[in-house]
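Inspection log for the structure reproduced underneath, given as structure tokens.
Missing here: one protein chain of the complex. Every other protein chain is in place.
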Amino acid sequence: MLRDPLLPLPARISERIDETADTVTFHFELLDETERNAFRYLPGQFGEISAFGEGESTFVIAGDPARPERLTVTTKRVGAHTEALHHLYAGAIIGFRGPYGKAFPVAEWKGKDIVIAGGGIGLAPLKPIICHVLNQRADYGRLTIVYGARSPGDLMYAADREIWAKAFNTELVVTVDKGDANWKGREGFVPAVLRATAPKADNAVAITCGPPIMIKLTLPVFKELGFPAERIFTTLEMKMKCGLGQCGRCNIGPFYVCKDGPVFSVAQLQQLPQEF
Amino acid sequence: MADGMKISREALQTALSKRGAIFAPNDVGRWTAVESLPELGPIRPRRPVKDLFTPPRREIARWKAGAGPAEIEPAKPDETPGSVFGVRPCDARALLLLDRAFVQAPYVDPHYKARRDNLLLIGLACQPGPNCYCGVFGFGPDDKDAVDLMLTPKTDGFVAQAGSTRGQAFLATVVTVAVPVPAPRPGPRPEWWTGLPDPKTLYANFDHPMWRELGTSCMNCGVCTQYCPTCQCFTIDDESFKGEIQRLRIVDNCQRSDFTRMAGGHNPRQVAASRLRQRVLHKFSYIPTQNPGLVGCTGCGRCVELCPLDRHLFADVFEIMKRINQEAERVA
Partner (left out) sequence: MNQSLRENVKRLFAEGKVKSVLGYREHPLSKAVVATLITRPEDADTLIFDYRCVQNLARGLTRDLPLPVGIVVKGCDGRAVSMRITEGDFAREQIVAIAVACPGVKADGKTFDERCQRCEMHVSPLADVTVGDVSALPKPEKTRAETIAKIKAMTPAERFEFWQKAFEPCTHCYACREVCPLCNCVVCVTDQNAPRWIEQTAKPSSNLMWHMIRAFHHAGRCVDCGECQRACPEGVPMHLLDLCLAEDVEELFDFETGVKQGGKWPFLLFNPEDPDSWLGGPHRG
């Protein structure tokens, strides 16, 4: 009997981390043991998560792909459904469907330097790339991470950042738009800090994700540093419902962001109508 | 001349009843189960036949009151055999397009597939009306390629032609007489029509100012989309009542202002004209691009007939291409 692809799988939240005032990370595991053991995903893929009774939302799986039995999503409270999710704690049951979407082509990036520029919650889809690179450290060159947020209270993944700061051949630069009395780190917008960090474009790929304004100002910096459009990647956000290319909602031109994306190179984006 | 099988209304009714439920359009153009084969008008009913395959509201799963959150009860696909009487070629051809969306690996909709597998499509030839345009898409009012059986009404019954092996097998179970049938009639097209737009050219003109001009006379009410036989878009929503939660698959409409609005407010298709453009490009550019040889329209004419503003979607498409071609000639 065919399984309805729209049917959610139940999962239990095992841990809840309040990253910022409006952002919560949930770690969860699929209830069914067979499903849990068989589940695999690649960096950049997403799932449809639901608080039952409130609908579904699309979230990138922001975990470590080498530990696929533990799933992770980082959610910002922006509407009715995320509001409902934020009422949940460890032990609560949610629904999950996935993995969907085209992943970051990490296999093609072997042997290259990886440059990541993330802003705010945009670090979520980039985190699995970082985990993957650090897990397969010998396969990749230098890893540069420039991460910024509006204020120190908006910075996420504190525990992960501690690990990244100490990782081999890895440079982590954290910045905030505006610090507070206790902030001793850098101040500056991500594009400016990226320019100052000046990672080499030679044999390197760039990946960026963050608020639209940040991406808009970061892409020219990558271009300035010498990255060609085919070697700059990002992940797009569009309203989604089915997540698997049937409901006709998330298209940009003839491409569905859920099926032909959400990962796109800038070269691909330049071919698309600017309707996103 | 090809052969058709003469069949009386009673014989057909008996044979179909043996199979199971019979669905047909009722007097207000909605598809419902019927006791006896109704007398039908000359063209397609108001609702497209896709309602039986992608119903406006269908359950995906439910959680019963008092049950735990992990006790998800999936809805069971309906596999009861039956038949659909009075399917017009335009609506049947539209199902072929919906098959591309819903019966394609790796994500097959089991509910849709179950109905497609179990409902015999009994087509009915038309007397085309002023808003019928099937001829534009290469078929006509007698087309049997997308149905199991195509019936031409006669005074004392029908002449039936099989459109599929399933239809052939069904016909073999009924007592009939072979009669010659004329060649299928060509489908109607508007007198001013000169050809389908080129999908690539349409797409290349995504930012043409003409979209905005067309958009000012359209109010995105979505009636055209609501009644279109090829439209596939749906949304997923939860509804709860007295402690019981239902997860529903609900047919949706790309003309709605919030169709692409994300939580947080960003809406790539905020401007009304961009939604009209999406509809036209989806049907006449994106679908042909992803499915060479197919167009996302079968000429049923409901969009023209039902538009509250008397707009003509076909004429819009035609005017756009004409304008693009004229400008290209001037440059060349």
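Residue numbering begins at 1 within each chain, and the chains themselves are lettered A and B in the order written.
The definition used in the following text is that a contact is a pair of C-beta atoms (placed from the backbone, for glycine too) under 8 Å apart; a residue touches a chain by one contact, two chains touch by 3 or more.
Worth saying up front: this structure is predicted, and the values here are computed from it rather than measured.
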From B:N220, B:T260, B:S285 or B:T298, the answer for touching the chain not displayed is B:N220
Missing-chain contact, candidates A:E33, A:E83 or A:E162, resolves to A:E83
Missing-chain contacts on chain A, rising order, are 79-80, 83
On chain B, the omitted chain is touched by residues 28, 30, 46, 56-57, 190, 192, 216-217, 219-223, 226-227, 237, 239, 248, 250, 253, 256-258, 304, 306, 308-312, 315, 318-319
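Note that only the chains that are shown with their structure count from here on.
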Averaging C-alpha coordinates per chain, one finds the centres of chain A and chain B separated by a number of Å equal to 38
Residue positions on chain A within touch of chain B in the complex are 1-8, 10, 31, 50, 52-57, 76, 78-82, 92-93, 95, 212, 237-239, 241-242, 244-254, 273, 275-276
The chain B residues in contact with chain A across the complex are 60-61, 63, 68-70, 72, 74-75, 77, 101-102, 107-111, 113, 203, 206-207, 231-238, 240, 245, 247, 249, 252, 254, 259-264, 266, 268-269, 274, 278, 281-282, 285-286, 289-290
